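Below is one structure; the comments refer to it alone.
With one protein chain withheld, the remaining protein chains of the complex are depicted in position.
Take a look at subunit A:
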Amino acid sequence: MPGVLKAPLVVEFPFTRSLGPVQGAFLTGLRERVVLGVRTRDGRTLVPPVEYDPVTAEEIRDLVEVAPTGTVTTWAWNHEPRRGQPLSSPFAWVLVKLDGADTALLHALDVPGPEAVRTGLRVRIRWAEERSGAITDLACFEPYDGEPARPAGHDGEFEDAITGIVAPARLDYTYSPGRAQSAYIGALAGQRTVGERCPKCRKVYVPPRGACPTCGAATHEQVEVGPRGTVTTFCIVNIKAKNLDIEVPYVYAHIALDGADLALHGRIGGIPYDQVRMGLRVEPVWTRGARHPDHYRPTGEPDAHYDSYKELL
């Protein structure tokens, strides 16, 4: 049996998020080197600020400036920073209670080694040189042995407050389609289409996924299907897809390959789009070096009778 396939798979997404009045003020403040907290009705100051009291769920809006200096409440030494983390050289993760705050903020502390960190260490903010209104405007913390800094009493009102952030993310995977689909893709390399037969209902599934979706049984018996097949249903595509070099309109169809009990998808070519019909007999057209048929074209045979494919619609 040929080996199981693997390929790199990158998932990248920029989440655009809107900010409410509290988070917007906090992140705008970071851009202006001002740290804002929010005061609860019982007089606690939460930094970073939230819109609802975590204890009472009451809406809170009372912004108050706190100091850029504070105290480490707990820490962890990160000797091998990972991609995206605040510092590329070894650093300490810290929770810091800023002077004037009652809760702690998570960030990085830049010190040479774990012996330079302890709970209770006094620290201050090191601002990023370029700031855009994000938690990363706070580059990191650094040790500080001076007096607590005095906040200027900012009220949280800004000229051009930011209302949203873009949070990019990227994750790298090594994707493997598993045993059944690897075998399917492997057969395609030899221009053969291979499905798997369910041991219970005897249906042949293509592409196979290793299980019969009707019976829930594992499938193993490989069955070569096609190459010819029957169009069971189709649609006419009139919108040009990005990065796709196909003239519109074109026909996208479900094709039941001979011997298969499940229709697969494919494009129909070699015939005007408005002459494609249910029951049309087709065969795959391969282009050199391709990993799957480029499209299917009419074989010239008479159309299949409806009864022969109605179960596959």
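The rule is short, and it goes like this: a residue touches a chain if its C-beta (ideal position, glycine included) is under 8 Å from a C-beta of that chain, and two chains touch if they have at least 3 such contacts; residues count from 1.
Rule of thumb we're sticking to: contacts and distances are computed from a predicted model.
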From "DMSO/TMAO reductase YedYZ molybdopterin-dependent catalytic subunit", "Thiolase domain-containing protein", "Oligopeptide-binding protein AppA" or "CRISPR system Cascade subunit CasD", the hidden chain's UniProt protein name: "Thiolase domain-containing protein"
Candidates A:R31, A:H107 or A:H295 - the one touching the absent chain: A:H107
Subunit A residues that touch the omitted chain in the full complex: 4, 6, 9, 11, 15, 17, 19, 23, 27, 46-48, 50, 54-55, 73-79, 82-86, 93-95, 97, 103-108, 114, 119, 134-136, 165, 167, 169, 171-181, 209-218
